[in-house]
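As you look at this complex, bear in mind that one protein chain is not there, while each of the others sits in place.
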Amino acid sequence: MLQEFFTPSVQHALDLAGIFVFAISGALLAVRKNFDVFGIAVLAEVTALGGGLFRDLVIGAVPPAAFTDLGYFVMPLVATVLVFFLHPVVERTQAAVNVFDAAGLGLFCVAGTTKAYEYGLGLTFSAVLGLATGVGGGVLRDVLANEVPSLLRWDRDLYAVPAIVGATMVALCIRFEMLNPFTSALAAVTTFLLRLLAMRYHWRAPRAWNRRSTAREEEQLPGKATA
Amino acid sequence: MLQEFFTPSVQHALDLAGIFVFAISGALLAVRKNFDVFGIAVLAEVTALGGGLFRDLVIGAVPPAAFTDLGYFVMPLVATVLVFFLHPVVERTQAAVNVFDAAGLGLFCVAGTTKAYEYGLGLTFSAVLGLATGVGGGVLRDVLANEVPSLLRWDRDLYAVPAIVGATMVALCIRFEMLNPFTSALAAVTTFLLRLLAMRYHWRAPRAWNRRSTAREEEQLPGKATA
Partner (left out) sequence: MLQEFFTPSVQHALDLAGIFVFAISGALLAVRKNFDVFGIAVLAEVTALGGGLFRDLVIGAVPPAAFTDLGYFVMPLVATVLVFFLHPVVERTQAAVNVFDAAGLGLFCVAGTTKAYEYGLGLTFSAVLGLATGVGGGVLRDVLANEVPSLLRWDRDLYAVPAIVGATMVALCIRFEMLNPFTSALAAVTTFLLRLLAMRYHWRAPRAWNRRSTAREEEQLPGKATA
């Protein structure tokens, strides 16, 4: 029932939009890493579908949505073709891509939390899986590209916090039986706006306290590789 | 029924052969990366069984074949022992290893596509999972060895295309009800030969169009690490 808050066609269109923008971010990284066209397609698919695939394996929804809906599979290929031919243009519109990525994050967190709850998980774990749905694809993208996941790095603008806020809002709405299309949309929009603000004002999360001592230690060991 | 196209014992022998050659490629990379004997064994097991394990988790075939068939587990250990003692010999026969790896790729793509279809996936997704079965182990091998997956790199001979062709052939045969031992073997042999040709003539897939502009950009940023 929960999934009928939006009409199925609206929900599906939103899913496809989220998948598309995540796929763009994967394809762009692949171009920067000098991958060939198949590498670009693989990274686009993994970035777009990885988070939802992880969620579906955890809740036992097999075969996962990524392997039953043709649209989910085709969208990243469209993104691949687009980036393959137009990547200088797409990169110049990186700001636009970031806005869409923020929108995708909001949609995935809300949809992931809702689906996890429908499959019987507790509220906390539903929110955790919603968060994982939102950020999981990006982590897999970076692991495949052999880079430190940008989610984990301190020198990137806040990404986890907007997702946590959105997923938590959905969990709280479920708890107080207030989940409806309006509150779902509110949670997605909040995630979206928080992420935009984080990028606009370069909000960052703190590193470990008293970090300076370790930094000094590293200066004395210049050969040591750091992330 | 589909799986009875080959007699079970023939199919099983082919599976074991594919597992063995993939395990050799994992063990050789482990030696090159200076891993200890347990690292070699882990990389051999992951390379040989990773693709099938992913397929089985996605289609809900738990416990996966990798955890129910002792032969599947033992073959990579045999490969480990062989490479451990004879790796200079094995490396000198790298050409032979590549031929066997191509054979393994063909067998895995065909078997993977067939099994996915038996578990109820659509034709497109069966082919995708067949492809993932064939190439997944190698990707996991490279991720564990902390290298950019050779599947994704533009400077490696075509690996994805032969696998895609083989998996697609199987899917088309299923579609037109023509799947039988002969057409299965034909798909595997086609994959095998295409991969051999790709290695012989160094076929490569294109990188993103208009790539030169980005390359120039990188020259201006010599400190930037690229794959």
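Chains: A and B, in written order; residue numbering restarts at 1 for each.
Here is the rule we use: a residue touches a chain if its C-beta (ideal position, glycine included) is under 8 Å from a C-beta of that chain, and two chains touch if they have at least 3 such contacts.
Owing to the predicted nature of the structure, the values given are computational and were not obtained by experimental measurement.
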Exercise for the section: Return the single residue from A:Ile24, A:Leu129 or A:Ala167 that touches the missing chain. Expected result: A:Leu129
Completion exercise
Residue list for chain A contacting the dropped chain reads 57-60, 119-122, 124-125, 128-129, 139, 143, 146-149, 151-154, 160-161, 204-211, 213-214, 226-227
Completion exercise
chain B positions in touch with the non-displayed chain are 30-40, 42-43, 53, 57, 60, 62-64, 67-68, 70, 73, 83-85, 87-88, 91, 143-146
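In the analysis below, only the chains that are shown with their structure count from here on.
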Completion exercise
Expressed in whole Å, how far the mean CA point of chain A lies from that of chain B is 28
